[in-house]
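Just one protein chain is left out here, and the rest sit where they should.
Letters A and B mark the chains as written, and numbering starts fresh at 1 in each.
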Amino acid sequence: MTTLTPEDVRREPALQLAAGAGGGWLVIAGQELRDIWLSARGPAIVIGTSLLLSLLTYLAASNEELNIIDQRDTVNLLAQITMALAVGVSLLFTADCVSGERERETLESLLVTPVPRGQVALGKYLAAVSMWPVLLIVAIPYIWVLREGEGVFADAMLGALVVGTLLVIGFVSLGLLVSIFSGSNRLSLAVAFFIFVLLLAPTQLPLGGWFGDLITQTNPMTAGSTFLHRAIVKEHGWGEDLDLLIAPAVWAIAMTGVAFIAAGRLRLQGSFGR
Amino acid sequence: MIRRGGLVALVAMVALFAIALGARRHAAAEMNGAPIAVGELTVVVSKSNVSAVTGDSFTFTSEIRNAGSEATPALIANLAFVAVDGGTYVDPEDWSSERTQAVAPIATGATASQTWTVKTVLAGDVASYVVVLPAPPALVANSPLAVSPAIQMHVEKHRALNPGGVLPTVLIVPVVLVMAFGGMRVVRRFV
Partner (left out) sequence: MAQASLAVDGISKAFGETRAVRGLSLDAAPGEVIGLLGPNGAGKTTAIRILTTIYAPDSGSFAVDGIPYTRPSAIRQRIGVLPESAGYPLHQSGEEFVQYFARLFGQSRKSARETAKTLLAEVGLAERAASPISMYSRGMRQRLGVARALVNRPRVLFLDEPTLGLDPAGQRQILALISEAATERGATVILSTHFLDEVEEVCSRVIILNRGEVIAEGPVADIKRRAAPRTARVRVPEENHESALSALKRAPGVGDAQAVNGGRGLISATLDGSDTNAPIRALLEAGIPILFFELEGGKLSDAFLALTGEAGA
């Protein structure tokens, strides 16, 4: 048996470089981006979204029932739908990113590279987030043609950018977190999607009273949705409803922090649902 | 809100092929009919018949004249709608976003004018009229009302292939995306 001395350790030859030291996340993000955007997945989602927005835009402009709604309402509708789609899709991407690799038996090969676990997670995280700016860009022409009146386009784009970014960051982190601990991809997708629906549902419900206010303020989805509604439809100035951005911001920061702490403990096997 | 939007989207999908737009209306230019006197106020409106299509808007004016010997108290003018074909559901809020106007006291022999905007939301025959009543505190249970003659609106469903000029956008964006992603795949295959 060879005895290792500190001298032996110092004798270590220079490392090849880099990937392990800092650039691995970039390589992984690049590969993941290619997997999303050069395969059918990303394009199909974007084209599907554009078809949905086309349909809604046409109906909004043509149907007499919809003419009841103020144009600002229609713009708000498109912005919110784009945002909800981006959040849902990005969430599903990260919910698959670790547990999916486990299931496809490709995770072990990745874990024996010198890229630190946190960087593996970061690369996948960034690729999943890429869906959001693309969908927002796709929504631009629709919101542009439906805009009417001063500042509605700017209100919608800026509001969606801020609220959507916070929500996407939070939910992508949630997906990553669930995926890190989930032993099965199906479980990971189910748990992540369930939480998404649970938080999205109150935006579809009439909320009133102190409890309604509490939900609106504390649920990042309802808070973000209400903020966007007030900015676009009610023409509120940004300073008026800044409190509604607290929940999405806290959600984004907290989930990201927790997810990346967990990513450092990424294991070959999941903790539950094996 | 997504909630309202979702409901709207649902309704919109049901009415997928109901296409409407455009503007065709013919309205009378002169003041409408004989004034109806209630108490000493008379109300007249600037239109008597309107033919329009769904989604169209028009404006008209009402004039409240005080024929009495005393100035009126402060008044409230309200625009009302009623379906006269028996089949059209009319939600007044949808037809006019500003249906109530405050009118300052009118001196004897003087008139006050109001401008109203109406949006023809649904196809059908609908009548609209202006009701004037005293504002509180002069308003009491048996305060007399003054009502204008009705404006007869005949609204037809409008169909258009390019509502609001959105057709190019809704067609071009998906096509451009399909071409862009398809192009990327083709280029990648040959590079």
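Here is the rule we use: contacts are C-beta pairs under 8 Å (C-beta built on N, C-alpha and C of every residue); 3 or more make two chains touch, one makes a residue touch a chain.
Please read all numbers here as calculations on a predicted model, not as lab measurements.
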Chains still shown that are in contact with the chain withheld from the display: A
Touch residues of chain A, complete complex, unshown partner: 1-2, 4, 8-9, 11-12, 15-21, 23-24, 27-28, 31, 35, 39, 101, 104-106, 108-116, 268
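Please note the rule applied: only the chains that are shown with their structure count from here on.
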Footprint of chain A on chain B - complex, ascending: 1-6, 8-9, 11-13, 15-16, 18-21, 54-55, 94, 119, 121-123, 157-158, 160, 163-167, 169-171, 173-174, 177-178, 181, 184-185, 188
Chain A residues touching chain B - in the complex, by the definition given at the top: 37-38, 43, 46-47, 50-51, 53-69, 73-74, 76-77, 80-81, 84, 138, 141-142, 144-146, 203-206, 225-226, 229
